[in-house]
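Heads up, one of the protein chains got dropped from this complex, but the rest are sitting where they should.
Letters are used for the chains, namely A and B, taken in the order the chains are written, and counting of residues starts over at 1 for each.
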Amino acid sequence: MSISTDIGVWVAAFFTLCIFSFLYKDNPFYKFAEHVAVGVSAGYWFVVLMKETLQPAVFLPLKQGRWNLVPGPLGIFLLILPVIIGLLLFFRFSKRYNYIARIPIALIYGIGAGPTLVQYLQNSVIRQMQPTMIKISFASWDSFSEVLIAVGVVCGLTYFFFSKEHRGTIGGVAKVGIWTLMIGFGATFGFTVMARVSLLIGRFVFLMRDWLGVIG
Amino acid sequence: MKKFFDRLILIDRRVIFLLISLSVIVPLLVKIELPLEVTPEVRRVFELVESLPDGSRILIPCEYAPDVMAEMEPMLYAILRQCYRKNLKVIVTALYPTGVNLIEKELRYMADQTGRKYGEDYTYLGYRPYPAAVILSMGQDFRQSFAVDFYGTPLDSLPMMKGVKNYKDVGLVLTVNATGGTEYWIIYGRERYNFPLAIGVTAVMGADYYNYLKTGQIVGIIPGLKGAAEYEKLIDHPEDAIRGMNIQSIVHLLIVVFVLIGNVGFFLSGQYRRKK
Partner (left out) sequence: MRRQLPLTITFVTAFTLAVQYFIPHRTFEILYEVSQVWLQIVGAFAMVLGIVSLWQLHWNKARGRKPGWGYSVVTLVCLTAMIVFGFTGPTKLGEVKAGGWIGPFNWSYDNVLNPLSATMFALLAYFIASAAYRAFRARTAIATILLLSAVIVMLGRVPLGDVISFGLFSKIANWLLYVPNVAAKRAIVIGVGLGVAAMSLKVMLGIERSYMGGE
């Protein structure tokens, strides 16, 4: 057993144990660690935003006096304009002029909504419906599976169709749909357990290997 | 008997926490080795990387934070080992802000382990916000979003980035992703620019992407620590993932036992009848 002599590892172990202390009950150590996490995380985000986003995207081209995407003075203007629009967001703190902050928000929503409309229709709807439109065949296990998938998709979508009451045939189809969905959710739960347990193992490996040195 | 089960299902949850802790600690101290089967979806990713010609470029967008480091780090290490063994040139982005420095540390660690040189064997482009926007712009030219790399060096100054313009110049995009950005890579990347896309995701997300595998929108999945363990087996370099899977087996079995005991207790204690 060779316990770590690195102060950083001890600090990391301290914070790890502070968070784990919540398992016993809520306590000041946990609250302290939680608030440290919020502060450090927010500070980190701020630095990354400034240095990794605004610096290369705005400050660097302005310093060089040119933008690769749109050459000439028009390019510089098109770089300064979003900075001004972005700064309008801080009018949110003004009681009198906070409506001005709607402009950059509207721009974000507009730039987001336009391509999203087309691409989600193409990729999440059409591209998913295409492989479901299969030739019905029971010739092999694979083709039978494809039929099962197609049936499952139709039944699942029927379950989500609430414009008609789920009675009679529609009710029966919706019932098969909810069974299919439950299998999917069960699989997701199984994977979720797997994921969380993996993270727990990671923390114990850190404590027992990197901090206490009881395992290799 | 009914009283026993009544008490059993109302047991203090801290007892459960203790049992879970022990089920992790004991297998860590007492080494267990269990056989591991490789699933087809992981093998496909491995074989696709193996099929890339020596010296070709691979784009590995890494989008995860320290929260899920335990799952994603072994995955990234296994992938990088294979890439470096094949002498592939690795381009890495980090489109999730809190993971930026973590990815840098991991790349440097693996470069030290394998004797790789920055700018010649791997390049780290760093972070830009709005992954969808970045993915779309990279389809035109990497330099639109990444005029410089993480260290402020213009891309054209890096030997391995000469002649690399967009996705057409990389052999594979293999995203190691713990965010919703995985879907962006499918929707805004693969579907628009039609490059081969494989994904490494957390286990939580794993079940959701088999659908895309079926439609052919992705070529393979590496799901969570299990996927990382399978990848370590394929590259014949057992590390943290394979160790983790052996422990994971014990914990899963314990949780299944909890579920069974909980249900047996529920039905035998009479609660089922009372609730009905």
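Some observations on this one:
Note that a contact is a pair of C-beta atoms (placed from the backbone, for glycine too) under 8 Å apart; a residue touches a chain by one contact, two chains touch by 3 or more.
Only a predicted model underlies this, so the values are computations on that prediction, with no experimental measurement involved.
Check A:Arg66, A:Arg102, A:His166 or A:Arg209 against the missing chain and you find that the one touching it is A:Arg102.
Set against the missing chain, the residues B:Ala133, B:Val176, B:Val219 or B:Leu234 yield one that touches it, B:Ala133.
Residue B:Glu104 is the one among B:Asp6, B:Glu104 or B:Asp169 that touches the chain not shown. On the side of chain A, touch with the chain left out of the figure occurs at residues 8-9, 11-13, 15-16, 19-20, 22-23, 31-47, 49-51, 53-54, 57-58, 69-70, 78-79, 81-83, 85-87, 89-90, 92-93, 99, 102-121, 123-125, 128-129, 132, 145, 148-153, 155-157, 159-160, 177-187, 189-194, 196-197, 199-200, 202-203, 206. Residues 9, 11, 13, 16-17, 20, 34-37, 39, 65-70, 98, 101-102, 104-105, 108, 118, 128-130, 133-134, 136-137, 140, 144-145, 150-151, 207-208, 210-211, 214, 226, 245-246, 248-256, 258-259, 261-263, 266, 272, 275 are the ones on chain B that touch the missing chain.
The rule we apply is simple: only the chains that are shown with their structure count from here on.
In the complex of the two chains, the chain A residues touching chain B come out as 23-24, 41, 44-45, 48-49, 52-53, 56-57, 60-61, 68-69, 115, 119-120, 122-124, 127-128, 130-131, 149, 184, 187-188, 190-205, 208, 214-215. Chain contact summary for the complex, chain B toward chain A: residues 14, 17, 20-21, 24-25, 28-29, 67-71, 97-98, 100, 126-129, 132, 136, 143-148, 150, 152, 186-188, 191-192, 202-208, 211, 214-217, 223-226, 240, 243-244, 247-248, 251-252, 255.
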